[in-house]
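Every protein chain except one is present and positioned as in the full complex.
Now for chain A:
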Amino acid sequence: MTPTEFEFLKKFLKTRSGLVLSNDKQYLVESRLLPVARTAKLETLSALVQSLQRGGNRSMEENVVEAMTTNESFFFRDKTPFEHFKDTMLPHLLESRARTRAIKVWCAACSTGQEPYSLSIVLKEEAARVAGWRIRILGTDLSNEVLDKAKAGIYSQFEVQRGLPIQLLLKYFEQKGDVWQINPGLRAMVEWRKLNLLESFSHLGEFDIVFCRNVLIYFDQPTKTEILDRLAKSLPEDGYLVLGAAETVVGLTEAFKPVPGKRGLFQKKQVANTTTRPVPARMVAGAGLTR
């Protein structure tokens, strides 16, 4: 691949997905796009770039974006956000939304679905507390391929062993040959939609919680700010934004403030009710399985 071709790909991906590709990512481009080229019956990456430059091949363009933006995901990734969900966000919302008894959660850039399914597992485990509530989880991603996988809820033996305690695997998954499928009851708790965060998402309405973890890291600073400001419009004053472990809003927007003592958790306005309830011995992701 020539430097000119790499430059073209950088611009193409920035426009289509917001992905900012640094110059040291040439190896990544090659390893991810060669399979796309082969699928399109093209011999080389140069041929792929030329085809993109000619335009008109919509499905190949989508495949290129998908291949470059798909990321690994695992159940209960980083654990803490799911503890915040159970011990901080849920108690607050169960109190403040008691009139409507409805909570909406959005997993923006949900990839292959582990994050929304982890939330649905927490809700099943907390079934008594949320009985009679309408809790809707929406998972969105810009890639059709990962959304199809998320919808099917089928995971390899490797995937179900990263982050998922064995008890929860037995309880909520069905073994089908070499793979494991999450139970229909949990699949029914999540809706899936294709969405590019660079485009408007106001039509999705308002959410009480938005998980947007490890996505903004791929964007440049103005894009990050722009997305965060639009996310703020999708949340009520006391709604929650959850970012990745290494992410922050500091220096990017004034719309959100970190919730003190809760890493990765942000609110537009500090609400009084963020007191920490005593964490029960049995933690969300099974840290308490030790006897």
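Just so it is clear, contacts are C-beta pairs under 8 Å (C-beta built on N, C-alpha and C of every residue); 3 or more make two chains touch, one makes a residue touch a chain; residues count from 1.
The rule is short, and it goes like this: contacts and distances are computed from a predicted model.
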Omitted chain per UniProt, picking from "Cell division protein FtsX", "ABC transporter permease", "Response regulator" or "2-oxoglutarate ferredoxin oxidoreductase subunit beta", is "Response regulator"
Tell me which of A:Thr2, A:Asn144 or A:Gln175 is the one touching the absent chain. A:Gln175
By the document's definition of touch, the residue of A:Gln26, A:Thr80, A:Gln161 or A:Gln181 touching the omitted chain is A:Gln161
Chain not shown, touching residues in chain A: 74, 157-158, 161-163, 165-167, 169-170, 175, 285-291
